[in-house]
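For this view, one protein chain was removed and the others were kept in their places.
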Amino acid sequence: MIVLTEKPLDPVAVTDSVRKDGNGAVVTFLGTTRDNFGGKSVTRLEYEAYDVMAVKKLEEVRASLCADYSIEDVAIAHRTGRVDVGQISLIVAVASPHRVEAFEACHEAVNRIKTIVPIWKKEWFADGSRWVACEDHEFADEAEHRHAHAARHAVTTGD
Amino acid sequence: MIVLTEKPLDPVAVTDSVRKDGNGAVVTFLGTTRDNFGGKSVTRLEYEAYDVMAVKKLEEVRASLCADYSIEDVAIAHRTGRVDVGQISLIVAVASPHRVEAFEACHEAVNRIKTIVPIWKKEWFADGSRWVACEDHEFADEAEHRHAHAARHAVTTGD
Amino acid sequence: MRFDVRLFALYRERAGASVVSVDVPEGSSVGDLTAAVRSDYPRLAPPEVRIVVAVNAEYADDDLPLHPGDEVCLIPPVSGGHSPKPV
Partner (left out) sequence: MRFDVRLFALYRERAGASVVSVDVPEGSSVGDLTAAVRSDYPRLAPPEVRIVVAVNAEYADDDLPLHPGDEVCLIPPVSGGHSPKPV
């Protein structure tokens, strides 16, 4: 099962889709919106996807995992759009006859998804937002502006 | 949440019990009855527990995990009695701000449960049963009997 | 001292009972008790295998002294495939 949707995700449906009688282990990962990042309060996340390619790459992740590990099946569901604090943005479920492979393959699935699938995450704070993982795209003048802002902020709050 | 029960387990309740807004990752393990072992067809499992000590040891596993890993919470549910093929005997859910710790701690939780918690598993086959992990308790004459049986079986089936 | 020793799983089936009573002298240890039970039930475990014991719901070494009223249980190997030991 591969799902890419703007609607809330259903962990039970994703996990149940991989459960079969030949498996003794099912490992499910839920990625949820955390209420903080780097000491700042996060109010929500926003995911943007290149839909057609994202689904294709999620299928590739699934196929590569089944080829690389002794597992029975992998299911992946990714949400797009606004995902509030505590809500689920990503579900990966892996079923295997044995637990070691289920844990390893599920963890690796999440790593591969976050490396090759064209889905972007924006963190919203009380005072702004940022696209995650785009630090290398900051221009020199943006960095100066950010530092100046931080310095002014330090003076006004006295910390 | 620590649960030891003869009733069917509820994965949603166990996973939801550890979800909090400060967490970005929840990893859930389901141990289910596999329909085969060592090439033989398994019809069901049966779990027997030393209840009081099992609950105490499950609590110890939970506390030791929270001490050893940067995680927020661990929930464990273990079923006892008869568990048919495809049904869930063990659920472990771990919530953490980050996914690496959630995966590692969940896997380690399962390992610790299977090492120190006094719960025993019996596999039922079409032609008998065995207590899992008790190979070292086989008497020499039992081993001889088993080998003789296997030899007779090989002759009658011709393989 | 008389103990009603609880047996589980493989031990319960081999003894044909979930509780067996055993008498040991004052000052006996866990090891003395298992020796007495094994003498009464020689088919519980092969002689070369150690029997793990819980006293009052905690794993106990063989040299732990027993006291009247202690809850004693014999613990077969658990499903992970290792002998039980503390974390």
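By written order: A, B and C. Residues from 1 in each chain.
Here is the rule we use: a contact is a pair of C-beta atoms (placed from the backbone, for glycine too) under 8 Å apart; a residue touches a chain by one contact, two chains touch by 3 or more.
Given the structure is predicted, the values throughout are model-derived calculations rather than measurements.
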Need the list of shown chains touched by the one chain that isn't shown. A
Selected from A:S17, A:T43 or A:S64 as touching the chain missing from the view: A:S64
Residues on subunit A that touch the omitted chain in the whole complex? 48, 50, 52-53, 56, 60-61, 64, 111-122, 131-134, 136-140
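By our rule, only the chains that are shown with their structure count from here on.
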Whole-Å separation of chain centres (CA-atom averages), subunit B against subunit C: 23
CA centroid of subunit A to CA centroid of subunit B, Å: 29
Express in whole angstrom the distance between the two chain centres, defined as the mean CA positions of subunit A and subunit C. 50
On subunit C, where are the residues touching two or more other chains? none
